[in-house]
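Removed: one protein chain of the complex. Kept in place: all other protein chains.
Chain lettering (A, B and C) follows the sequence in which the chains are written, and residue indices restart at 1 in each chain.
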């Protein structure tokens, strides 16, 4: 499809210019979109219209433009194809590169709008074999054709669904002043349906899931089959393993809340235990690790990524200590994700949020309103829940059980 | 009992002065307490001891002091009786007035330690008919005998219980990093036992209880008999009544989360409805208000105080718009309270916290860590829970039901 | 002016119906506004237009409507006058009352749009002697004519200024991620100009102004003539007086940060000092209070309101302990205010925010992002600053001095 913008000015209403333009386009099987339209309020005021004219192809567009120019329209701007420039060196962009949003994006290549693959926020687009692909700057190779910030780019933010649904709430301000249990019910219903449709739910979780006593709930969520992949860091895994092996989190008994004298050692002991066996998997196989989040991941073959952070103790052997490698590993598991559940981790949530197109649904649960705001700011389908994951997650699991139970009834 | 402090300095160990002092007190049936004791590390270093000598009465104390002065002790300070001074005018204190803590406090009147009644933080003590009574400055009358900040005052902070219990956690820093469900279980057990023992639990609640969807849970808590009095403000009552009458909170449907166009009117409509009938009680009697927190208060004859605030809309007829009157009304219901549950309200929680002796247990649940810290700072038995009341309260009620159920089994 | 809505459907473009309607209105000296306009994309699709027709008066409107109905428009809705109903009792509204926004509001009375006086959010409008006045529900008298939620009401939110100014930032999310010093400079310039124009700036301040060490800055702001009225509570005044008399805030020395043993007494001593003299004014006149916020208010005849709260100690004699009286006192000082500076007080800021029309500029400075969000949500001209008032206010005063100094130069 080829397009061009035209403008009409003056007494275009009562002089019948505008109606004639519309009629001409209708007659020639063209299409149009009104971009701007201001009608003079009084007889003496001029009116103004800016219209996008769409032809089937370049030739058709020429015919349409010729016809309406005769009536009085002036051509403002023809939509031009994308401009490309080769990268001057590995990991270096031409100056006028285009920087992406996280919305579905189309590139006008040879008169055709082609969808860009793997769209992510704040990346660049290179065209390889005629296909536009979104890529981080650092992966651009010398000579790659990089899309410039000039023309031939169309961004299509997802439209809000007309029917009410749980993900329609991003308009409303993030605040703890929302009925938590109603959110839990809505989310449980949505997740139940997604699982039934075979859609992929990815969980991003921080160590507070364990501190706050929700690890049993997350383990159950995995066991119930709601989690396609777990993205996290060293701390969650260590805390979970500590809790499974010794019943403590940083040395505090998670049931009695007693602090063991010197119990902080448990944290390092848990790491040492995994190192001794070589991996979490072998710890499970050896029968030492018998419950918890990581255990359920291993047993149910749910893949996980543990990304390294500058704060890490240990770390566990599974931790990917190079952050760029860790990003790529996360990216791999986010492909095809329909919903990402972000639980009590600002660092990983923002990292993952940066890698997601706006069409993926996000639910971010955090007790810190700032964390929730940062996440929900970036997505059309983002639902922020300012709550305590230690109380929220057990409720979600319980509600999922209710939904499953009631759906099994005849 | 009469007391005096004595000091010993020098080579009191190897010169045998100290052992002789102890022996003399033993021989004369006196008692002592070692207040400070530093022993020289080397032969040439002096040692030092400060000892509180206790006699049965003034006469006995004199005998003890005389004896140990002979051995070499010097009298530092005799514990003197309290000093009193009449208030110069209504609501005005003598300059050197004593300002109270919230700990149990004793006054030495005529050689006897007498417990102060109604102790509260940052108040003053007046002695009326030989009885020390804690009172706000503004209630002091001209001529009242006010306790001065000089002598004869003993403050006894409650000792931490040796056995582990839920209220022993105030040492640990307030943080969301505690296992919420374990706290819920501990609190439910404690509340169950308190109810069984006929002990009084008072609830202080803010409007977020309704926003966050926990009003059904609080209503149930009242119905189950766990609440002796409800202390709150206009907003909670209005939101609750709006929610009961229209299913909304500030116009948002609490189940579907939809915002009604112009739904904010519901808030004023709820107030108008109560005003029309004259009181919440009459709204219940007329069959208009049929559920919710305020409904359960009326039906179960649980008294409530709605204190006015500068933010109030309306207000409801029950609201006490004079804050000093409201303080007094709250005070009345706090007498004999053994536990105060503070739910998502910094303003009222701090107000109530200021009126409580340190011997009353406090549980403060708030999503804002600052609110929780402010409350738990002030009490020996204060437990802070950084959580979402919308998720916490339903869990607490569910757990109380579990405890009741399991205790009914044979 | 009289108005009515008309609708046009069908092939109104190429059939020339729409252009003819416009032409007819032009010819008869009427006016119109296009409320909705959808043009069919293809020849077969219908188009649709909804247009507000405006006549000079009822008679003129009839002529216009008659003419365009002939062309094919159908009348959807005539704009009707306001509906009024007498209040059934003192403080009670008719069921279908209209609840106000904080935007400028007009009532269609006898064919004329009349501006409502004293508009505030969540109040009602009564018509007295032909004049619509916004009033709290509780002040409505039996028989007052209350505006109903039906017709004849027009709300005109203030338009965003086209030129960039400091108050244009409310679109951007509230966050600490704004350059504080740039905000300080913009605000100082704005305040300087307002003062020069004789416009009224009201300050709402919480006790954290004193805790955080900004009381000297606020005192200076008053002295420099930037404050028309100070709205606050008991705590700010007590802390300020404590700080002026003893150099402490709740017993902590504000310069050395040392905590005096028993220094918390200073708080009550400050209250007692005022009570002894009878008022803050007399304390100043007696030469006892010689600096600080309250001192500058007295000396510069800047009125202040101290509203009571349920948390209050004391209180000072000036405190208005009835919250409804306190609201009315605040309201009085807010009349004619052009800018309200809200400093570190959620309670009073929201109370004042509720009393302000949307045309008044608000700057809310608080270290708690939630407090800032709550305030800026409610106003077109609200600027939220997530900052530490203890660092912000001294910078603002310093910047105001810079602006004044540089403007004095020839």
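Just so we're on the same page, a contact is a pair of C-beta atoms (placed from the backbone, for glycine too) under 8 Å apart; a residue touches a chain by one contact, two chains touch by 3 or more.
Just so we're clear, the structure is a prediction, and the values are computed from it rather than from any experiment.
Within the set C:9, C:139 or C:178, the residue that contacts the chain not displayed is C:178. One of C:226, C:277 or C:392 touches the chain omitted from the figure, and that residue is C:392.
Of the listed residues B:16, B:35 or B:286, the one in contact with the hidden chain in the full complex is B:16. Residue in contact with the omitted chain (choice from A:11, A:200, A:267 or A:361): A:267.
Screening A:8, A:116, A:186 or A:307 against the full complex identifies A:307 as the residue touching the chain left out. Residue positions on subunit B in contact with the hidden chain: 13-14, 16, 18-19, 22-23, 26-27, 31-32, 34, 37, 39, 41-43, 173, 175, 369-370, 373, 377, in rising order.
Residues of subunit C in contact with the chain left out of this view: 164, 166, 169, 172, 176-184, 186, 208, 211-214, 249, 252, 254-259, 367, 386-388, 390-392, 394-395.
Hidden from this view is one chain, which touches subunit A at 88-89, 91-93, 95, 97, 99, 122, 124, 136-138, 149, 233, 262, 264-265, 267-269, 271-272, 275-276, 307-315, 321-324, 326-327, 330, 347-348, 350-351, 354, 368, 370.
Rule of thumb we're sticking to: only the chains that are shown with their structure count from here on.
At the far end from subunit A, in terms of centres built from Cα atoms, lies B. Chain-level centrality, scored on Cα centres against the all-protein Cα centre, points to C.
Here the spacing of subunit A and subunit C, counted between their Cα centres, is 38 Å.
Averaging C-alpha coordinates per chain places the centre of subunit B 38 Å away from that of subunit C.
Note: centroid distance subunit A to subunit B, computed from Cα atoms, is 48 Å.
Counting partners per residue, subunit C has 370 as the residues that reach two or more other chains.
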